[in-house]
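One protein chain is absent from this view; the other protein chains keep their places.
Order of writing sets the chain letters: A, B, C, D and E. Residues in each chain are counted from 1.
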Amino acid sequence: MKDGSWHREDQAGFAGPTPTFCHAPLVLDADELDGADVVVIGVPCDLATSYRPGTRFGPQAIRSADIVGPPAARAHPHRRIDPFEVMHIVDHGDVGVFPVRLESIHKELRTAADATLGTGAVPAVLGGDHSVTLPVLEALAERHGTDGYAVIHLDAHADVELDIDEVDHGNPFTKAIERGALLPKNHLVAGVRGYWPYTPGELDHWAGHGMRIVLMQELVERGLMAVLDELIDTARELAPLTYLSIDIDVVDPAFAPGTGTPEAGGISSRELLTAAGRISSELDLCGFDLVEVNPMVDPAGITALAGHATVLEVLAGMAARRRKRT
Amino acid sequence: MKDGSWHREDQAGFAGPTPTFCHAPLVLDADELDGADVVVIGVPCDLATSYRPGTRFGPQAIRSADIVGPPAARAHPHRRIDPFEVMHIVDHGDVGVFPVRLESIHKELRTAADATLGTGAVPAVLGGDHSVTLPVLEALAERHGTDGYAVIHLDAHADVELDIDEVDHGNPFTKAIERGALLPKNHLVAGVRGYWPYTPGELDHWAGHGMRIVLMQELVERGLMAVLDELIDTARELAPLTYLSIDIDVVDPAFAPGTGTPEAGGISSRELLTAAGRISSELDLCGFDLVEVNPMVDPAGITALAGHATVLEVLAGMAARRRKRT
Amino acid sequence: MKDGSWHREDQAGFAGPTPTFCHAPLVLDADELDGADVVVIGVPCDLATSYRPGTRFGPQAIRSADIVGPPAARAHPHRRIDPFEVMHIVDHGDVGVFPVRLESIHKELRTAADATLGTGAVPAVLGGDHSVTLPVLEALAERHGTDGYAVIHLDAHADVELDIDEVDHGNPFTKAIERGALLPKNHLVAGVRGYWPYTPGELDHWAGHGMRIVLMQELVERGLMAVLDELIDTARELAPLTYLSIDIDVVDPAFAPGTGTPEAGGISSRELLTAAGRISSELDLCGFDLVEVNPMVDPAGITALAGHATVLEVLAGMAARRRKRT
Amino acid sequence: MKDGSWHREDQAGFAGPTPTFCHAPLVLDADELDGADVVVIGVPCDLATSYRPGTRFGPQAIRSADIVGPPAARAHPHRRIDPFEVMHIVDHGDVGVFPVRLESIHKELRTAADATLGTGAVPAVLGGDHSVTLPVLEALAERHGTDGYAVIHLDAHADVELDIDEVDHGNPFTKAIERGALLPKNHLVAGVRGYWPYTPGELDHWAGHGMRIVLMQELVERGLMAVLDELIDTARELAPLTYLSIDIDVVDPAFAPGTGTPEAGGISSRELLTAAGRISSELDLCGFDLVEVNPMVDPAGITALAGHATVLEVLAGMAARRRKRT
Amino acid sequence: MKDGSWHREDQAGFAGPTPTFCHAPLVLDADELDGADVVVIGVPCDLATSYRPGTRFGPQAIRSADIVGPPAARAHPHRRIDPFEVMHIVDHGDVGVFPVRLESIHKELRTAADATLGTGAVPAVLGGDHSVTLPVLEALAERHGTDGYAVIHLDAHADVELDIDEVDHGNPFTKAIERGALLPKNHLVAGVRGYWPYTPGELDHWAGHGMRIVLMQELVERGLMAVLDELIDTARELAPLTYLSIDIDVVDPAFAPGTGTPEAGGISSRELLTAAGRISSELDLCGFDLVEVNPMVDPAGITALAGHATVLEVLAGMAARRRKRT
Partner (left out) sequence: MKDGSWHREDQAGFAGPTPTFCHAPLVLDADELDGADVVVIGVPCDLATSYRPGTRFGPQAIRSADIVGPPAARAHPHRRIDPFEVMHIVDHGDVGVFPVRLESIHKELRTAADATLGTGAVPAVLGGDHSVTLPVLEALAERHGTDGYAVIHLDAHADVELDIDEVDHGNPFTKAIERGALLPKNHLVAGVRGYWPYTPGELDHWAGHGMRIVLMQELVERGLMAVLDELIDTARELAPLTYLSIDIDVVDPAFAPGTGTPEAGGISSRELLTAAGRISSELDLCGFDLVEVNPMVDPAGITALAGHATVLEVLAGMAARRRKRT
């Protein structure tokens, strides 16, 4: 780059195949992840989806929703920081094979998450349905201990269904708790609305275990900033590290039609960007995921765009926090 | 249900045919409506549509936009009330036959509305274009008298066209007034914008008759809550009962692309939910409709979802009001 | 009906909910299937899909692709026979629950198929992905013996993958053979093309076991009628009964875009109708399925329409055969 | 034009508004139609549609499906004739006003058709649903007498429903017969298939009155050319003039998804072009229509394209016949 | 009009071809523009688009997004002013020919803009990609001098790329500056976000030249009204006239999916209407454009609707300002 500006010659293949997130280096071999700060992992999975399937194409859609092109340089307009400059971000490709059994996908994702954490890097998981958060939480618990991390979870659904034997995209946090990988009190959820999978009894159950569930109604009444203040303060008090799990359906279907279980009445994309930026720059993230982007019901591609922008906002926030420390 | 949670075995046929709203009991025979509190009536009609037709598929789309499945139980996350528990809600199926003549559809709807009101139940009408409100208002006037009810009407269009002989979806309230079924002063409209079917002369005409029309501009300037305060207070003063008529195009096309005459610059889905919840819980509804959902221009299905959620919000508000009284 | 013509008053609710196939009676209780000749069973399943998911909405889409409306009367224009008059056709609704595990769906389908066969009726299965054929074949084998039935299978893929442990939509016939429910020599496939899941070694393997696989190229060269002659003659010689399995992807993607693994270069809808009519009227069917209709990639709904018409063509052929016998 | 080739300077506004068919002169005033050979009349009507509405946008879609641009010159590649050179073709715009009542649209169309016939020109009607053929037939009968013209009608449906009081798009020919504007024996239909609006009794009824209905099955068995031979010979014997009515649903939904009541198993676009070319060049047309193009269910616009090409094929055939005579 | 109301007889051809913006008079001949106050110019151009092409169909889509129909009368509901009554608004059709070379389209647009300005009228340009602003700015500079006008520019991108030789839709303002047609300090941009075409160095460069770029983040923090206050005050101080350039992607993709380079996190349609209304009524506009509407990725047509409404809002604002002065 000359004078900080953007040059044509750097952009060969703009409209061509997009093998990696923002054209970051592709590192398929887990043994070569050393030195990475962030490892992007795609999880093309929708086997645990209850309504409209298609999130198996989510990672591909998020990576393709890049209107800039190479090189891997994305200076944040407001922060004036380029996360690809501040951090070594690599794309580990997709885990998961032929989409027939959930267990095998989860197992592969666990392996990838373990490898990532083993090198001291932060996993950035592109779903896939929300069940994919489960193996990541298990990896985190093994690495940092259940006391070592809290979860801030932005979602239209709390995903803490009770009394269901099998893992699905409505109970990854329940299962993580049952498997000893997550403390209920460390689970902070915001944006919850709609009628599934939720009952007042379920709410009472988890409240009794210390879980904090911010309904959309409360978020509207108190305002996003106040809720973020609370979530961030609480997470900081609960544990040294925070995992951020973003279900794209936390935003309204107007902004994210391309998702499996949309719920009317959510926040805006702008608000999600604000939340993602604050959380990632005010807390120490040990990982994050962006799940439930479903391009099969996203005719103009705006959901993938919102997802892509959100991931970049998290990365920029992380970069800002790192730069500040140094 | 065990422990208030949601069980798999209750959900057989989840992705299968959805014959009724939220899997409520289907009661096709008008003679069997006794005991119902709310009667859902579908009106697959678009013969009075001026622009993009397709609302004949509206009732089907709203019923199908149910991501939960059986049983008919929908506990409201904030109110912690399940309207299907508090009230006996039945689905009366669709009125209207082969869609060739508006008059026959209106006649059948009138019959269904009369039967519903005759049992003391509240009609919940799923449109169909907005012309379907006319026969319901006529039934209400016969039942409660024109002094007996006010109308709160959320819409991008006031639907009070002048000087048109025939009924269309731009003049159901004009026709109701002309037929002596509605007092102009009892008609409270909010959200009006755009250029159709509207002229300043039309506004003056109706203002002269005491009608209250809140333009979108006023709504933005004063804020939704202030406008709701006014509408609810006024309705309460005007009559003991309120009919709520919601044209989905009151929300912005971003939130409801699937409608026949969309107008840029509307409220959000969240704001519609707020309005629906307040009106239904703070006033005594004698009926309501949700009209103009058009799945033929709703590629990701988000309009039907917003419509479905809005109907549930009204039901939850009604349930909250009933429980409070008891 | 008066004079055999079609009356408006029979068509109430035309555009309303479509709970059953062609408005046939809904018989959810397996104990009430007695007396049925044909039992329609929906299987909203896509857990075994390798590419584009969405066939969980297939049964719903096929049932809805009915442009006629009630009553359940469909006189075939050429045969001049109404299958709903000649046979007692009922709709058993959908098997399968929350779509998380393939095994449970298959188990329920097996139960429904057993119940159907137990009453002497013929199952008409609406998929769902092609894995759903497996439990039906198992039920048939138990009922009629493996010598008792042959399979005519129209498909772009032979669905006889080797060396895969788990059931998916590429190996239901392999699994049926492995489980002793189908004789390889009784499996007659036509329309095969494309590159998946297929290798020359796989072809040799199955040819060695007597399986007949008609590639699309052969079908084009010899002509559809000659191939149908061969298949029908062979099936008649092999066993007293025939099961017809139709994967909608046997037709070209132009005619059936809405399917998970489309392959260019297939037959036309007209040719599929011809094949369905000949096979069902020239052989004794012990069951049939129409699978892989995926409305999530069927923007104009033509795939569901083709599927619906094909099922009707099979029913009309069966009715013609029955009438002929009597 | 220089050297018969096509010049850029003639193509200003290529992608701009398309006010007329192939940029033919717009003649809105009926008094100025004198001298025209062909008058294009759009009828944006879908009030008589039984299933998927939207043909009100048909005329607009057909006119816009023009990938060539101005000037109004379209040399037929095979016939090497430009119909716009041989005939004076004008576009009369659209009849019909606010789409609320069928009667008013039909009345206006009748006026336009009368004006067209009064100047000795041929009406070329762009539908709209098939009900629009009725007023044109009435105009023809008044002008030429019922003995003066036969109808060749290509359609998936015969549109001769019985026992229905009101005009809809399933009975324009019935109504024309009832009103004395069409002789049943002069009505030749081909391509009929599906289950609506049709019963064997209906077929018998009309056969008894001499109507010729070629089912799709017969068309396939005998071949298109043989059927065209018969239709053309018969029409020539029946009357000096022929009206050609083409419902785009005569072609398979693969070729024309954008229509209200699609039926699987139709002819191809190529076959429709062949039929249109033969009929228009081998008979003396007194008018023609192309109806039931519905852009609301035509996501890639191919139905409008097929409709546009068919109209051009008829015009080229007519031009060839005129040139031959001179 | 009688009594100020809206009459059916004025609406012939409602659903028919829409040759002009709001059915304004079509004036193709530049010599006949005298007397016009506003000249609508369509520019069907997408040759400078970096990502999703299709804005060549933008002018057609904006004109067609008219749900009212003739006559050209659009009384603004709040201002109670009809811009078509206050001003003589004509539609000059589309400039640009066969879309092969950007230069020829720009040249034709320059000619049309010169002709418009030469008669004292205001050009209202319907894009097309944002490169079309360049020739308009050049015409303005020639007419009014670079000191004579400021630009208020609402956009997700500042469109001031550096170091690119050729004109594209990311550098029209750079090129205008380089060509001496625009002073950097007179360029006021708001709504900027995303990662393209932008670098901190680029920001610094232009800030050093006095350009004001309001990032979306600042707009959110300060509020739209405060930013508008600043922009309007500044523009008034900078020059006697203001040019308003609106890239539809300034609004969030939820409200405007149909655009080439959408960026998550924008303003709402309502906010754009507010901005358009304030700027046009509080400043003296010497021209405006609405660019980047792309109907090829606008499945429900809401982007074209928002664009159409925005143009009307500007016209109503201008009309209000003119009336106030008189």
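Following the convention adopted for this analysis, a residue touches a chain if its C-beta (ideal position, glycine included) is under 8 Å from a C-beta of that chain, and two chains touch if they have at least 3 such contacts.
Since the model is a prediction, treat every value here as computed from it, not as a measurement.
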| item | value |
| --- | --- |
| Of C:R193, C:R212, C:R278 or C:H308, the one touching the omitted chain in the full complex | C:R193 |
| From D:A61, D:M87, D:L188 or D:L305, residue that would touch the chain that is not displayed | D:L305 |
| Contacts of subunit E with the absent chain, listed as residue ranges | 46-50, 52-54, 56, 98-102, 166-168, 296-297 |
| Footprint left on subunit C by the chain that the document does not show | 50-51, 161-164, 192-205, 215-218, 220, 252-255, 257-258, 261-266, 297-299 |
| Residues belonging to subunit D that touch the chain removed from view | 1-8, 14-15, 67-68, 74-78, 80, 252, 254-255, 268-270, 273-274, 299-302, 305-306, 308-310, 312 |
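FYI, only the chains that are shown with their structure count from here on.
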| item | value |
| --- | --- |
| Which of B-D and A-E has more C-beta contact pairs | A-E |
| Whole-Å separation of chain centres (CA-atom averages), subunit B against subunit C | 41 |
| Residues of subunit D whose C-beta touches two or more other chains | 50, 56, 98-99, 297, 299 |
